[in-house]
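All protein chains of the complex are present and in place, except for one that has been dropped.
Note that the chains are named A, B and C in the order they appear, and that numbering of residues resets to 1 at the start of each chain.
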Amino acid sequence: MDFTFTEEQTQIRDALRRFLSETYTLERHRRIARAGSGCDPEIWAQFAELGILGLLIPQPLGGIGGNAFDALVVMEELGRALVIEPYLATALVGAGILVRAGSPAQQEILAGVAAGKTRLALAHDEPDSRWRLGAIATRATREGAGWTLKGRKAMVVDGAGADYLMVSARTESGLSLFLVPGPTERLTRAALGTHDGSSVAEIALDGVRVPADALIGSEGGALALVEAAREVAIAGLCSEAVGAMDALLALTLAYVKTRKQFGVPIGGFQALQHRMADMLLHAELARSMSYLATAKLAVPDAGERRRALSAAKFLIGRSARLVGQEAVQMHGGMGVTDELATSHYFKRLTLINASCGDRDHHLDEFAAGMITSFPQALLSRSAANASAPRSSG
Amino acid sequence: MDFTFTEEQTQIRDALRRFLSETYTLERHRRIARAGSGCDPEIWAQFAELGILGLLIPQPLGGIGGNAFDALVVMEELGRALVIEPYLATALVGAGILVRAGSPAQQEILAGVAAGKTRLALAHDEPDSRWRLGAIATRATREGAGWTLKGRKAMVVDGAGADYLMVSARTESGLSLFLVPGPTERLTRAALGTHDGSSVAEIALDGVRVPADALIGSEGGALALVEAAREVAIAGLCSEAVGAMDALLALTLAYVKTRKQFGVPIGGFQALQHRMADMLLHAELARSMSYLATAKLAVPDAGERRRALSAAKFLIGRSARLVGQEAVQMHGGMGVTDELATSHYFKRLTLINASCGDRDHHLDEFAAGMITSFPQALLSRSAANASAPRSSG
Amino acid sequence: MNLNFSETEERFRGEVRAFVAAKLPAALRDKVLGHKRLEREDFLTWVRILNTRGWVAPGWPRKFGGQELDPARQLILEEECALAGAPPVLPFGPRMVAPVIMAFGNAAQQEYFLPRILNGEHWWCQGYSEPGSGSDLASLKTRAERRGESYIVSGQKTWTTLAQYADWIFCLVRTSQEGRPQEGISFLLIDMKSPGVTVRPIVMLDGEHEINEVWLDNVEVPVANRVGKENEGWTYAKFLLGHERVSNAALGVSKRALRELKAIAAATPAGSGRPLLEVPRFRDRIAEVEIDLMALEVMVLRVIAMDRERHTPGPEASLLKLHGSQIQQTISELAMEALGPYAPLHQPLALSADWAGAPAGPPLGPGVTGRYFNFRKTSIYAGSNEIQRNIIARHMLGL
Partner (left out) sequence: MNLNFSETEERFRGEVRAFVAAKLPAALRDKVLGHKRLEREDFLTWVRILNTRGWVAPGWPRKFGGQELDPARQLILEEECALAGAPPVLPFGPRMVAPVIMAFGNAAQQEYFLPRILNGEHWWCQGYSEPGSGSDLASLKTRAERRGESYIVSGQKTWTTLAQYADWIFCLVRTSQEGRPQEGISFLLIDMKSPGVTVRPIVMLDGEHEINEVWLDNVEVPVANRVGKENEGWTYAKFLLGHERVSNAALGVSKRALRELKAIAAATPAGSGRPLLEVPRFRDRIAEVEIDLMALEVMVLRVIAMDRERHTPGPEASLLKLHGSQIQQTISELAMEALGPYAPLHQPLALSADWAGAPAGPPLGPGVTGRYFNFRKTSIYAGSNEIQRNIIARHMLGL
């Protein structure tokens, strides 16, 4: 067991934190959010400069070949600084899929990703799929050497700004994934803003033609790719939430130590102290589960892996809710304004819960796995002679 | 609207409270509990003397012809004094059934009930029925002019001490109810103690023969009777819980005002003050729902009536849990001993939740009613044009 | 003991229902039920309609133009209007400043101000809170210096709801530095058009403009606009706060919100062909908040009865505020959770009644998440829930 970060990870963390604390001020955040695209080109270029856009991309393909814990470090810092740029969508999810399953031609895109020139978006969820990865209605039919895609995608992170979309669709042999350039005929993207300032898109595919080599991986093999991508995204969101909670807790702590009511700092009131102790507990539980989620990404047993990820996403959603709501409450009126960073962290934490499955969704997933993994042998022992009348004990 | 009690009700309350506070001390409670029968003959005789055993029995049948709010007043006081005698089973549930549906011959029993000479018990629930009133497996088959009963009954309050049991059983035309003398051939009663000192029984009916006139009400008409009895019991338990919470809150308040730590009364600590404010809120919500439950007992619409009763039982179970757990916690080590009344109230409140359906059971009942009563018309309006792609807002 | 409304009360409910059905403009109703942004004129339209029936401030004494309606009927009126989709009657005029003017103002003030509250000519806002004084109201710093027949007022008020629409503001100001902080406070009525008054919007976390800072820079206020005696404003301020009894329970609007929550959950597919409303986990939570709302309603009726009994307000209103605010927050949170993956969307244009576009996501979705964010305020404003717990501990538990 080892809970320390490597020297390299510490370097990434320090460099990123320094850059963000100097550059990514609340004012800058607000400006980027107002601009609507959810991505500041200058920031993005700096991310490339720092090397983090190529984090998961092997060196031969233009990246730095980092691992999941490197990603954890980065995501924590992005969460701490309220970064809304679609780093997760491009650098972890999108690049992850191409590294794993892209053809050599497709993988050529990755150098551009690492260099900050190309953005990627996974277009999988649909209007009524509510996080159920298999509930996909979009269809791809063979036409000549290529495919024709028809359907709708919803809530695609960075869907309007991405250079390439990875679109999932049903084919005869199951779910398949296609690499589609962002601007493509018969494909319309409606950009939508979100409460944290990032950008998502609704995408309509009205008979989009793609060539045969647009297929990512094997035909019918997309569900495994999407599941793996979702797992990476969950771990990333968990780390981001931990970073955001750290920052929010620190903000709140500073506030209650200075804000005076009735002549004393409100941090001196025991009722608030005890609630802040609970906030810290929940933030630390969240950190623990974030570590666990990232550690389990590499576990081959799918059941064990998914249970850990669902557990983490559930618990972190719960922690984020408690920490967020309490932080706002302790800030009083200031907490519900746009002025302080407080409300922005609160909103981001709330929206993280609604990304890649909320608390309910993941508790359900976890519980389903719990029942199948429960040793039925214990049952027979306890179920024996269930309800005969007995004399008193 | 009127939230005042009548002069008569105030008199009943005062007389009962005076009697119980003088007589039903914690020591007495403990002695009765230890004796195991769950009923002190002297106390019972005094209840008869006070008139409360005939509370719901019309005057011509030997009682005082009171109403549901009179019963509320009595149950609150019994709860306040931690009375474990089976008042609810005999005077409200048992007598209520005979008043409603008993034959003139059966109703002759009621004078004995009012006089404290006769106790009644409803034997309905079964080992696997888990509060579902319809899940009854006991059967009654016609044999000659009478009936033969076969089956098992579980957790029958005062089942071992009652002079008469009212046993539900399936007949060809549905569920029927039979009046069976306590000691009867082929009927065995195993008395069991509970954590609050009261007594319940497991009952085995191994071919019990009863005459034709043992039938209470009409054949196949028992479910309505049992449901009505359950409603009366729920309202009674709610009132009892309110009385117990009042007493427990008062105890706790007195404790935190006198118990010193670090040189000051612990009631001066704001963290405890805020939690006690929540205890009071929940106790007052419980009182409100107890009033509502009793008021709705008389409503003819079964759906409305049951929803209110389930709502009350749920909310009061929730309040009882919070108030009970917090009271124990605030008493510290003293709270988990047998020595103070605190733990006895906590236990009784916990057990009330497990009587006549717990929080989960009643939330389920309420929610089922909620969905059927939800105006489906609202649905069509909102479901219209659900998922077409749109331009950004 | 009888928990039912009386026959005459039910008849009154029928009258209200009929009146609202006949008089509430459909466009305004749809705006309210569709959670569109309400403009100044929307509120005033409804005030003028209500005033034709004397229902802007029906609890006022007859001599001031009221109907002396008892609290139960006021509750019925408020609830029926809310359920039918009428805009709220804002409390600042009729339920906040007016009772103070009636109780402590002089005849001239009563004659001038009260009718203009009823007919909507004066929109009032509240000048209590300051940046440094939230829960600790008495620490306020805005100063009023006497100069002849005027006060010269300087300072800053904040959290001033809809001050951008207001004609008048009632202010607590410091007229003396002597004694305890509570002792040197006076209660002034200030014309918002006075030179030196500046309103600056505060953007809320949902991006909307609902509250403001009000800056007072050497504003000249006639002494005639002081209510009651100099330096005794704290008494009036407390009187005013004690007057807000049951409306903080937000019974009517929470009933409407619950109805809407069920509609959202019924329209949300949750897999296996079931709507979310039938998923036990979610259904349970809706059921629980509905039960909480039932209990709140009985509590409100009990408090009304208690007030009537003893002729003076008690501390129980704190219980109503505490529970009522939590219910509002729970319902708004459940509605957001029902949206599931669509919860993040922010579509401010869709909140404008003029916008012709169709919103993305579920039809009832726009505004839902913003409302959850916005409703965090309900446990902060009107005496934070921490303050309510302090009041309960002190005045109901004797701690």
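In this text, contacts are C-beta pairs under 8 Å (C-beta built on N, C-alpha and C of every residue); 3 or more make two chains touch, one makes a residue touch a chain.
Computed from a predicted structure; not experimentally measured.
For the chain that does not appear, the touching partners among the shown chains are A, B, C. Listed residues A:Ile203, A:Ala311 or A:Ala341: the one in touch with the omitted chain is A:Ala311.
In the complete complex, the hidden chain is touched by one of B:Asp2, B:Asp128, B:Glu172 or B:Asp213, namely B:Asp128.
Within the complete assembly, residues 1-6, 9, 69, 72, 253, 256-257, 267-268, 270, 273-274, 276-278, 280-281, 284-285, 288-289, 291-292, 294-295, 308, 311, 314-315, 363-364, 366-367, 370-371, 374, 376, 378-379, 381-386, 388-393 of subunit A touch the chain that is not shown. Within subunit C, the residues in touch with the undisplayed chain are 279-281, 284.
Mapped onto subunit B, the footprint of the missing chain covers residues 125, 128, 130-132, 135, 154-155, 190, 192-196, 198, 200, 202, 260-263, 269, 271-272, 325, 328-329, 332-333, 335-339, 343-344, 346-347, 350-351, 354-355, 358, 360-361, 363-364.
We take it that only the chains that are shown with their structure count from here on.
Among the other chains, the CA centroid farthest from that of subunit B is the one of A.
Separating the CA-averaged centres of subunit B and subunit C is a span of 41 Å. Rounded to a whole number, the gap between the C-alpha centres of subunit A and subunit B is 50 angstrom. Residue positions of subunit B touching 2 or more other chains, listed in rising order: 270, 273-274, 386, 389-393. The set of subunit C residues touching two or more other chains comprises 345, 347, 360, 386, 389.
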